[in-house]
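Report on one structure; see the data block that follows.
Presenting subunit A:
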Amino acid sequence: MFEAFLIIVRRDITLAMRRRSDLFTTLFFFVIVVSLFPLGIGPEMNTLRLIAPGVVWVAALLASMLALERLFAADFEDGTLEQMLLVPQPLSLLVLGKVTAHWLVTGLPLAIVAPLLGLQYDLSPEALGVLVVSLLLGTPALSLIGAIGAALTLGLRGGGVLVSLLVLPLCIPVLIFGAGAVEANVSGLGEQGHLSMLGALLVLSLLFSPLAASAALRISAE
Partner candidate 1 sequence: MLEIVDLECVRGDRRLFSGLAFSLESGELLHLHGHNGSGKTTLMRAICGLIRPTAGEVQWNGTDIRRLGEEFNRELAYVGHRNGIKDDLTGVENLRISCVLDGIAVSEAKAWDALEQMGLKGCEDLPVRVLSQGQKRRVSLARLLLHASPLWILDEPFTALDKAAVGFLQTVIRSHVERAGMVILTTHQEVSLTRGQVKQLQLGWKGDGDV
Partner candidate 2 sequence: MSLSEFLYMGGYGLYVWGSFGVTALFMIMEPILVHRRRRAVLQRVSRIVRMKEVER
């Protein structure tokens, strides 16, 4: 069973590596959005330091929405999804595998480049660390929640916009605690509480969203 999970992860990573341009789209989107804010707001460092956690987190949220649409679409089009529904493995496990691979190629890079972007906003090294940790805990939750939306909108016209409409409201808690953790660190309140809440959200979404997403996939693949 675990083997099936691993092979899905490996398969999707291999596929992503063979289509590297898709991989960078999300990352560049993230970088560009974050870099645009100072241009819109002005280079006042005190203001920027204040809005940095929110800006980085909202950009991460939008970037992960951007990548969601393709999560199941390619497999749906070439029929491999159909085959996945017909194998003697729990579908939620395969979904979890797909989400894991998706996070590794889209979510993880965001967490890795985030400190560089944080420097643009003059965040302290400590705050940068918290930013990375919060993204490491939060982006997998975003991918998991997003998988439900991606599965529900599979094959629909205008699915890309629709998926954001469905998923963004559900991601608000992750955004609040993710950005909140960094903010709490900046203001000296301590980020522990926020990070534990993020962890709890991650665990909850790990438990429930593969089930919901696989139920949605069965409906959408009919």
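On how the list was made: all candidates are chains of the complex that A comes from, given by their letters.
Here is the rule we use: a contact is a pair of C-beta atoms (placed from the backbone, for glycine too) under 8 Å apart; a residue touches a chain by one contact, two chains touch by 3 or more; residues count from 1.
Computed from a predicted model, the values in this text were never measured in an experiment.
J.: Which one of these touches subunit A in the complex: 1 or 2?
T.: Candidate touching subunit A in this assembly: 1.
J.: What does subunit A use to touch candidate 1 in their complex?
T.: Per the touch definition, subunit A meets candidate 1 at residues 3-4, 7-8, 11, 14-15, 18-19, 77-80, 82-91, 94, 221-222.
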